[in-house]
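Below you'll find the structure I mean.
Only one protein chain is missing from this complex, and each of the others stays in its spot.
Take a look at subunit A:
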Amino acid sequence: MGREAPKQQQQPPVAYTVEQLVAVNRYNPDILADLENYVNEQVSSQTYSLDANLCLLRLYQFEPDKMSSQIVARILVKALMAMPAPDFSLCLFLIPERVQMEEQFKTLIVLSHYLETGRFRQFWDEAAKNRHIVDAVPGFEQAVQGYAIHVLSLTYQKVPRTVLAEAINIEGLSLDKFLEHQVANYGWVIEKSQGKGQLIVLPKNEFNDPVLKKNSSDSVPLEHITRIFPILS
């Protein structure tokens, strides 16, 4: 009566990587500690695994008593760093509302809101006020700068220097240096516009350039071609 379902294979004695554990053993409460350690490892080694983190949030959802706020906060910061991917929402969908009421999570939700709505100035101001949360995760600033550049490249062909500065939160000499690096490595071009300071020309892509857009639309995946292989042969 009310008997237990079969557990997945017990954890093997051989050292499996956490990724493998998630793949073969994802509905097993015994891997919770491994997954928590793995979150810390992702923080220190600047790596990321959405699947493993969702797996852990799922185990917390099944057994709320075992939830660690600190680990959840780290997962959320990591998810912010994965923007433009929707990982932050994916995590929130699994975190009970009363937990989301905690102060540090409220802050993270506000930060996510600013990023989602392109309000970079407010974002950096808010982040500065909450150094203790975001500084705990190395690479945070660079990741958000990467996202800002992603959105700018979707939006602009030529962006005013001031707008760029605000989005990535770099100014003055540091910005000159940053630009130098981008010019040398990523094909950025600096242009003077009349009387308004620098304009940065961002590399063209299919989202900010109508010419490239047309070319990318009609391609046929190989898989579909394979369907007519028997006919062609």
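The working rule: a residue touches a chain if its C-beta (ideal position, glycine included) is under 8 Å from a C-beta of that chain, and two chains touch if they have at least 3 such contacts; residues count from 1.
Everything that follows uses one rule, which is that contacts and distances are computed from a predicted model.
> Name the absent chain as its UniProt record does, using one of the following: "KLTH0B08844p", "Eukaryotic translation initiation factor 3 subunit L", "Ribosomal RNA-processing protein 42" or "Exosome complex exonuclease RRP46 homolog".
Choosing among "KLTH0B08844p", "Eukaryotic translation initiation factor 3 subunit L", "Ribosomal RNA-processing protein 42" or "Exosome complex exonuclease RRP46 homolog", the correct UniProt name is "Eukaryotic translation initiation factor 3 subunit L".
> Return the single residue from A:92, A:165 or A:179 that touches the missing chain.
The one listed residue touching the chain not shown is A:92.
> Could you pull out which residues of subunit A are in touch with the chain that's been left out?
1-8, 26-29, 50-51, 54-55, 58, 61-64, 84-86, 89-90, 92-94, 96-97, 113, 116-121, 151-152, 154-160, 163, 193, 199, 206-210, 213-214, 217-220, 224-225, 227-228, 231
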